[in-house]
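Submitted below is the structure of interest, expressed as structure tokens.
Shown here: the complex without one of its protein chains, the others still in place.
Take a look at chain A:
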Amino acid sequence: MEKYINNYVIVTIFILLGILLPVVALTVGRLLRPNKPTEEKKTTYESGNEPVGDGQIRFNVRYYLFALMFVIFDIETVFLYPWAVAYKQLGLFILVEMAIFVGLLLIGLIYAWKKKVLKWNSI
């Protein structure tokens, strides 16, 4: 039990240190760096031209499809990990079970493939 708590204390310390470094570095940096903002400096960079319009434009819907595929397959891995840990202790049944599950997802992948979701044709 002690070991369990201690391990997670270390994890917390690492995450806190991870937060602390940017905070400290940027605060120290604020004391060291000059700050002379002008209007020109604050314009959006567009290769030297006057920026046209807004930067937060609509982007291609394809990114959304990739995000959907990612969610589906990441869920798969959530199921695969505990299955893989316990695999040696479980019977043949569990292999068939996972084959059916992954098989269904692979049909989904083939469907997306045929629908040309994976084809990249513009930016």
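Quick note on the criterion: contacts are C-beta pairs under 8 Å (C-beta built on N, C-alpha and C of every residue); 3 or more make two chains touch, one makes a residue touch a chain; residues count from 1.
In this text, contacts and distances are computed from a predicted model.
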Hidden subunit of the complex - UniProt protein name among "Cysteine desulfurase", "ABC transporter permease", "NADH-quinone oxidoreductase subunit H" or "Acyl carrier protein": "NADH-quinone oxidoreductase subunit H"
Positions on chain A where the hidden chain makes contact: 2-3, 5-11, 13-15, 17-19, 21-23, 25-26, 28-30, 32-37, 39, 41-47, 51, 54-57, 59-60, 62-63, 66-67, 69-70, 73-74, 76-77, 80-81, 84-89, 92, 95, 98-99, 102, 106, 109, 112-113, 118-121, 123
